[in-house]
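Here's the structure, in structure tokens; my notes come after.
Of the protein chains in this complex, all but one are displayed in their positions.
Labels run A and B following the written order; every chain starts at residue 1.
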């Protein structure tokens, strides 16, 4: 197929074919990061801006490495520390940046829909690097990539997502993506962290984590967003950890070849024990590695270098 | 002509020929940003440092993009967040950086004359990226570039500059540049924001904005520098906006093909209404686009790559 979309704003707007096409494209880029010379000239002469209104190290670094390995020029704008950008409307910042002719702007913003607004205003491609508790499409894509890589397929799997579902853009994007496949998605977590009508998204809810993980092929843990006030929805970190922290006992209830995922950074001893995070079922670091490949693929597709 | 100056410190030290030569050079670089592959090898192997003692996103980004499209290596030093640089004299920072053999240092500093001091101490080329309320030469050059591009000429134009003239390095640099041409420069703004003896610079003063804009070819709005205490010179933002904010009614008094300029970032509803800022006469985004071309031209000339 040919990629035609200008932007990657969310999983919601993607077809199953588009999702699979991104994963396929990413696959062809993965081995570049394993070479002696980790660089191809594909995006030479392209300008890629990261515009982050929220602090982020790992996502920004992942995008920056992806862009550089494709030989693009990268410009980092940390709007969280930039007073000029702060006093300006997002539209003015967008139009100004567009005037400098970037090919792609990767935006992270606390406001849901900010990337969509941006994309509607400018000709440059826009990638959603996380917008509030709305979407984080590149995370979901790297998660699917990792599941597919480890399991050989997506269809037929039982995938359990555990934690602060309601505030999690990672959960939302993953659910939107996984719904395209014949999977059994189960969400678990404290009732206060479950969105109402979750079932309407085609997801089962199981408050008892022990039951939720039963026969799971994939357990996807979410991060307690301490910095977003996530802890105000639970009595205490200790109780959360007791009821919804992933422990070795849960692994035993899951399938023998279960994989454990987490978008990072992990709160050790809170949503996951050291034993599990560092254990043989954990694919957390594979997710990070695949993140670079997936972002390379996306930058490649959006810049039209494919055609 | 051949470029011989080591630095670009201000418009004041430039001849008319030099100004025109920079504009001409910039012109040859403008189309690079419109190519599929926005990169030429001209400054390969050159090291360009941005040393910003005041926060800035747009100017730093513009210089960084300009440098990268010329294939230079760029290093960003944000001295406003760097405690090491803070405790050090500017001279020591300068001599230290020089020892690392950069080709160009672009400095922004709150102290008028800081770039001149720097230039006198080191062999590397120095570009003034804004020094207090003194000069902002690359802004004036991109403004002239834009006027010339839109009007086909500089001579014979009526150019009105409106706002906080006394604190504006943009106004100063523009006046210094425009004086070389046969133009009618009119300044308008609250009396408290007008420098004494402005007429000595060859500029007319007209406090009544309605009169000032009459038959104007170019209206150049200045930014109210809230962050520099600019509002203490006026009774209130509301009154300022009423008396000196640019509105559609002013456009009607100007020439039919008037252009509206602003160095950005704009305070919408203060010095300019949305209707005007986003209207057909506005060339604000052209200024941003031309900024990259002008800075490419300047970096090219200063690094002697022309010879």
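Operating definition for what follows: contacts are C-beta pairs under 8 Å (C-beta built on N, C-alpha and C of every residue); 3 or more make two chains touch, one makes a residue touch a chain.
Predicted model only: the values in this text are computed from it and were never measured.
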Taking the entire complex into account, which one of B:27, B:73 or B:206 touches the absent chain? B:73
Which of A:12, A:39, A:211 or A:238 sits in contact with the chain that's absent? A:39
So one chain is hidden, and I want to know which residue out of B:45, B:152, B:196 or B:280 touches that hidden chain in the complete assembly. B:45
Considering the whole complex, which of A:7, A:92, A:143 or A:289 touches the chain not shown? A:289
Need a quick check: the contact residues on subunit B for the chain that isn't drawn. 44-47, 49, 73, 75, 77, 79, 81-85, 87-89, 92-93, 95-103
Can you list, in ascending order, the subunit A residues touching the missing chain? 33-39, 55-58, 61-62, 64-65, 68-69, 81, 226-227, 264-268, 285-286, 288-289, 291-292
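Assume only the chains that are shown with their structure count from here on.
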What's the rotation angle, in degrees and to the nearest 5, for a C-alpha fit of subunit A onto subunit B? 120
Distance from the mean Cα position of subunit B to that of subunit A, given in whole angstrom: 40
